[in-house]
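Here the complex is missing a single protein chain, while all its other protein chains stay put.
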Amino acid sequence: MSRLACLGALAVVVFGLPARAQDEVRIGAVLPVTGKESKIGGAYKQATELAVKEANDAGGVQVGGKKMKVNLSLLDDTSDASKSAQLVEQLITQNKSHAIIGGYGSHLVQAQSVVPDRYGVPYLSGGAGATAIYGRSKWVFGTLSPVEHLADTQMKFLDDLVKQGKLKTPLTIALVTENTEHGNDYVKGVTDFVKSHPGYKVVVQEKFELNTTDYRPLLQRVAEAKADLFLADSHLEDFIAMHRTYTQMGLHHLMLTHGARGSDAAARKALGPATDFVFASGWWSDLLPYPQVKEFNARYKAATGVEPQWYHAMAYETTRALLVAISKAGSLDPEKIRAALAGLRMEKSIAPGQVLSFTRTGQCDLPFVVTQNKPGGKVDLVWPKEDATGPTIAPIPTK
Amino acid sequence: MGLFRRHPVLPLGLLFAAGLVLAPLFAPRGTLNDLWNMAFYVVLASAWNLLGGFAGQVSLGYSAFVGIGAYTTVLLANAGWSPALTLPVGAAIAVAFSVAVGLPTFRLRGPYFTIATIGVGEAVRVIASGLEFTGGSSGLRMPAGTFDFSTNYHAMVGLALVTLALVAGLQQHAFGLSLEAIRQDIDAAEALGVNSTRTKLQAHAISAALVAIAGGLFATNFQYISPGSVFDFRLSLTIVLMPIVGGMGTLVGPVLGAMLFSYLQIKLLASPALRDSYLFIYGGLLIVVMLFEPKGMVGLWERLVGLRPWRRTPAVAEARRVS
Partner (left out) sequence: MQKLVVVALNSLLAAGLYATMSYGLAVIYGVMRIINLAHAGLMMLAAYATYALNDRFGLDPFLSLVIVAPAFFLIGVALYATLIRWLARSSAGPSMQSLLLLFGVWLVLQNLAYAIWGGDTQSILTPYTMQSLEVLGGRFGVPQILVFGVSILSLVGLNLVLRRTYLGKAIRAVTQNRDAAMLSGVNAGQIAAVAFGIGTAFAAMAGSMLSTLYAFTPDFGRSFLLKAFCIIVLGGMESFTGVAVGALVLAFIENFASAYTSIPVSYQDAISFTLLVVVLVAAPGGLPGLWRMLDRRALAR
């Protein structure tokens, strides 16, 4: 039965499908352009397309002796996980993509990431930091560093403030996270740090569902715990809703963060001066003082009219990394591309640390940045210290 | 030949079944994926139809059974079980759950029952997201080496055909007639000796088992599940939409609905213009069906071939004029 199927499939392949151009690099991408993740998914689409356009405008990617144009097939999975996986499969089997750029959002990338292993096609995602995704298949790579390290970076940043004398241990922590993989990784990062640093203690720990309607009960529990630090990990809508309630209830902590949220333009628009002094940690900031970052900001704004946020930058850099790896591989052979990705050291990267490379598990482990909002709509980069653009204000002043 | 005369849809059905089974020989992988999806929906729609279409008890909480089947399979597979053996266990748990839910809620009639099922479905989802051993909101993966598309494909197609055969058989059997009776007038049915609660529970259990097995196959095919993908309210709605648009209470209706729905999904994704409007289309379909042809596509067909009149009967027109 299966031999018959193979013959049939062979016949279909040989006679059925149109001839494929061999002189192009076929990249497939599946992103949530519509649906729940559409805001950032759309941004990823924009940045990915820009990176491909820039490569093609420069004549294409140098593969071996030839310059080849990049043919990007970008499909919308409407933020549905099963559809996402099936579309990746389609891009590999029917489109004959040489490599796949993964989606945005841990659950979508999780669903997609089981597919590359079946076909032996390199897969690079710029949209998921959950550690559980990586290390299972040698074909799966990710440019977003682990969320646990995001939390760990924030703890190190806070610890440094203690060393500077701005804060004093012992410090108690209120830990409030969204009930997702992202949130769980964040919790792990914080609790691991707390275990090895006796000056810190978590006194209240709560999870909340995405799009919770009323944060009052949650924050009531936080208020009763009377913690020093407020560490939260949330999506944008929840950050806005929770922080509003937080401000209305008159809560105050020495330092406050919502994980990667804080400096988002939408948040400042929705919350106004209530976001002052909130610190946030992310995979990228447009404030990084590297020349290539300044140049990227200008180029991106000129091409799209949009000031790049971390998701634009990481999506762009992910695509660029893939194209660079293909170039380094010198061929379109999947194993060669995979090996090139595994051993990649991309210099002059716009990512923090300026060098993009993958660890053994296929995930990047680049430094995180910490930014702090300042009054008047200003934002300062405050970590890594050597790249800082302004001082850290700690503790948050009481009104 | 008498068989074909009694069931005119049979030759078409056999052709359809043959097409599905033989498809891997000549169809590209993308099409096979689409057929798998369609078969999955056929199972869900037809199974739901037993309780929802035939017996008239519309449940909006069927994603709970999909989730139960999927999670049972993943958890047991990770404990070393062969995926095939996990399916009956998932079915059994789903049956138990269906009885636990059905016993209190079948006392309710009409949309009250429907609302109760919404509550149950959502409660299950929230709890599943919170529990530790189900991986919480991070979801779970199948162990490596449990994926074989050929097996997955034939299993799902097989399940679809078995489901249809089962429903067809029940339709002719006294059981099917009892379900019809319950839908039309539950008190009269009781007066005639139908134990409505027990019949409803049985229908619920059979459909729960079928849906759970489909859920287990889903887990095997996608290798990764999370509360968002299997306990989703939208899935419950999709399961209900298909038989409604296709024609509730008929054998063919859910199949038509499943086919339409799968087709729409493929077409919509392919066209950027339509992609942003898929909600318009689903919503519009529902509105049109409810307003003009509550019996769905099957009803439309019946009118086209003259089995039913186009105009509403005089009695209805009279009633409408008065109000």
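All chains are identified by letter, namely A and B, in their written order; residue positions are counted from 1 within each chain.
Everything below uses one rule, namely that a contact is a pair of C-beta atoms (placed from the backbone, for glycine too) under 8 Å apart; a residue touches a chain by one contact, two chains touch by 3 or more.
Predicted model only: the values in this text are computed from it and were never measured.
Touch with the chain omitted from the figure is made, among A:R136, A:R216 or A:K336, by A:R216.
The missing chain, though absent from the display, is touched by one residue of B:V9, B:A23 or B:I118; that residue is B:I118.
Of the candidate positions A:G250, A:P291 or A:G305, contact with the hidden chain is made by A:G250.
Taking the complete complex into account, B:V126 is the one of B:A96, B:V126, B:A144 or B:L304 that touches the chain left out. By the touch rule set out above, chain B reaches the unshown chain at residues 58, 104-105, 107-112, 114-116, 118-120, 122-123, 126-127, 129-130, 233, 237, 240, 244, 276-280, 282-287, 289-291, 294, 316, 319, 322-323.
Residue-level contact of chain A with the missing chain is found at 34-36, 38-39, 42, 179, 206-209, 211-214, 216-218, 220-221, 236-237, 240-241, 244-245, 247-250, 266, 269-272, 274.
Just so it is clear, only the chains that are shown with their structure count from here on.
Considering their complex, residues 2, 4-5, 8, 11-12, 16-17, 33-34, 75-76, 78, 81-83, 85-87, 89-90, 93-94, 106-107, 110-111, 113-114, 118, 130, 132, 136, 179-181, 183-184, 207, 209 of chain A touch chain B.
For chain B in complex with chain A, the touching residues are 24-30, 33, 37, 126, 129-130, 136-139, 141, 144, 147, 150, 218, 222-224, 226, 228-229, 265, 269, 272, 275-276, 278.
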